[in-house]
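Could you have a look at this structure, given as structure tokens, before my questions?
Missing here is one protein chain; the remaining ones are kept as they sit in the complex.
Now for chain A:
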């Protein structure tokens, strides 16, 4: 089930509340709030990816969207958690894609023609990259230094690597797209932690009322972002 504002995953709900003064004022129960805070601080346990796959997602997404002077990277933003949670949604099962055969390949500009939904692309893609990495570098992807991880990602993006059934480029684009979604989607879905993605971009989130800023002659918008659940940066 996808989280929504009315039906959030419990953990994100707790995280959202912890940032609001009304929660602290209203609860008045020290032990309960402490327990919730402890739960919120626990590391996320993936439900789709196994431990190796999850380490891969964490490592690769951080290279795609690294921490730097601009601000947090994929790891700090919770991108891996976001992608794992997305794997439990209709999107990951390809429920809005036309998935009837025959599956015939054609020119790239006629679009995606593989029989795989996102879940398949991750399962097959990660296994393929791990196999390729062990063959060429003698270690798993997550255990390589960033320079070599970047080499591998560059090769995937450039289309020079075929990962068994999945073209490297297809897997790369899937991972890049979901990584960026995780960096910039509402925190409701587990990524964009602390609104770090939006803060970097200067996107005000769910404010959705700019009557006073239609034209301020190029001055920056003054307010920091707010999330759908009311969390502020």
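Note that in this section a contact is a pair of C-beta atoms (placed from the backbone, for glycine too) under 8 Å apart; a residue touches a chain by one contact, two chains touch by 3 or more; residues count from 1.
Criterion: contacts and distances are computed from a predicted model.
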Record-based protein name (UniProt) of the chain missing from this complex, from "Gluconate 2-dehydrogenase alpha chain", "ABC transporter permease", "Molybdopterin synthase subunit MoaD" or "Cell division protein FtsX": "Gluconate 2-dehydrogenase alpha chain"
Residue among A:142, A:155 or A:228 touching the omitted chain: A:228
For chain A, the residues touching the chain missing from this view: 2, 4-6, 63-66, 68, 70, 89, 91, 94-100, 102, 104, 106-113, 150, 153, 157, 176-177, 180-181, 183-186, 188-189, 197-198, 200-204, 206, 208-211, 213-221, 228
